[in-house]
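Shown here: the complex without one of its protein chains, the others still in place.
Going by the order they are written in, the chains are A, B, C, D, E, F, G, H and I; count residues from 1 in each one.
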């Protein structure tokens, strides 16, 4: 099942230097592992904002929450989830 | 270049019967032609709403406006466009 | 999987008399069939509004959209869907 | 009487380590006691957010405020309360 | 139990003449009967708007919905309900 | 003249212990003096929130601002003021 | 006492020709009479909108509502009222 | 002086055929005359919407309102005006 | 030219004592000088809020920005500017 997810990142001013670099590196590794496994098929940058739109493809709401709440940046993000159904005009559906 | 587009359809109560069926058929044909040409790579239904999220892949803003304003349902839709850039964590970028 | 759904009904002023009564009767029958099948376990009236909060328990986003878009009142409702996961403090989870 | 309650948690960055773990443990115990007593019949996680939707079943507004303002996390939450009435289509009503 | 209720009236342009006068007369009579019975202890006009803030004192959510949905103007109003608890600083509580 | 006033309290995290207790005690005393004088005839708790709806009965806008800006909690509150007129359906007017 | 009032006019499409001209003429005469009496000391056009910001100087909330609800355009306007107090930095206060 | 202006067009469903074509032709001629005179230096289409962002360069607020309220489409547009000052980083200022 | 300006003040909690008193004294002196010069003809307190509505009468957008950005409290204020034109019903215009 597909979900459109928007994530807005708001890092605290006090997070700087190596601690910040480490956190961002862990976020990137975490994301790429899920992309490779197929559960996170799309990630795009929102132009001009520290934010992304992503599409997730997971088996259940519980799995999506597990994935999102496990993001290293989760405590510093506002996240909005929209469930997506197949569209009757979709040529691939 | 990629754009995330949300379309919310609000058909007038006076549009019924064959006129309505014809309009929706033209919308579907128009959409599927663009999907097949590669300019409209994704279309998803927003669950519970007469709305979709789509991704467009076109060469310019002018082309996107040409495509969207040419939709048979364009006079009956609210449309929001978000330009998307490649994400530094994207394993395919 | 569970979804919280809010439905706000806005009937057109032109819908009156028997046509209106028939539509509402079909809505009620449709809802009660889904309640009995277990896919619509909760429905509550929002106090003071022509609106309800409901919980749906279905197997997929596609099934939920099928159920909601099939509501006889669907053309006259604003619907918001929120996917629900199990809560770590839930004594029944 | 039933109330739908949404709680959004915003923990301060300064709350860490044991103080944080203790607070969350007290919140969980407080919630589970009320779930077992019957006054907090439903609690669901909002997917992707540090938030929950809950249903409370209490005898009065005063009792609900007593319960909510007694939550260990109350100073760190935004709470919205919606009173729920029985719905005329409810097969259990 | 007390509830603060805001009602915003939006009469259709097509409601004129005697039909309009009759409806407003029925609304007034309905309101005054509930004021005299004690269930509608306060009603104030919002200055400059076709709207009122009212306080209701009823035994249950179901009773409040019965009262509000029975208003002759109910189909033409937006209504917001806020449950009120006693305040610890209230000298009368 | 009557005014409906909503006050939302947002205490800073740094206000704790005796300083906090003293401030709240002064707020309560200040409120109760105005309730007894008749200028603050109603105060209700908004269920689930650190907020109140109040009705003030004062002679002028200047007097209301004097009263509100003198609240010990004024620097920590968001306040919204709605002027109320008598309602033509009010049985007491 | 002073009030800042914003009025947004939304004339129905069906109001045309002489009926429209007459209504606007009555509105203008009504407004100018109150301006001359001193109760409506300021009226400004919001640039680019069919709207105005005005300042009223009346003795009571009831009088302001009487004045505003008597506007010939009242059924076609959205009105917002903000009570104004004297400012401690005002050189004329 | 410069102003940023956003115009959102909402044509009534009843405006069709020659009446609609004539109105749009008059709008275009009106706009182009002001562009050529220098008072309307920029006009851009908002991608995907029946809307534009424009920059106006006029001598006064009164002149801008005269220009905007004279638009043939004025009764069918929502307009927002933002006054612009020169920016200290502008290399042309 | 006239502008309606709303200013909402949000002083940081860390600004206390003499530093705060000095800042407010400079703000008052700055405002009163502009009031006396005629560029700031009106200033009113929004009842119940640390905010004001003001009318400015200056020769250009650049001058207004110079005046507002020079306010000693400018770094601590949210400011909204609305350009005002003369109204066709104004008896003084």
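To be clear about the criterion, a residue touches a chain if its C-beta (ideal position, glycine included) is under 8 Å from a C-beta of that chain, and two chains touch if they have at least 3 such contacts.
Every value quoted in this text rests on a predicted model; they were computed, and no experiment measured them.
Take subunit A: the residues that touch the chain left off the picture are 11, 13, 45, 47-50. In the full complex, subunit I makes contact with the omitted chain through residues 3, 5, 12, 14, 61, 64-65, 68-69, 75, 79-81.
The missing chain lies against subunit H, touching residues 2, 4, 27-28, 31-32, 35-36, 43-47, 52-53, 82-92.
Here, only the chains that are shown with their structure count from here on.
Between G-I and B-H, more contacting C-beta pairs join the chains of G-I. Taking each chain's centre as the average of its CA atoms, subunit F and subunit H sit 45 Å apart. Chain geometry summary: the mean Cα position of subunit B and that of subunit D are 40 Å apart. With each centre defined as the average position of its C-alpha atoms, the distance from subunit G to subunit H rounds to 27 Å.
Across the assembly, subunit E contributes residues 2-3, 45, 47, 61, 64-65, 81, 83-86 that each touch 2 or more other chains.
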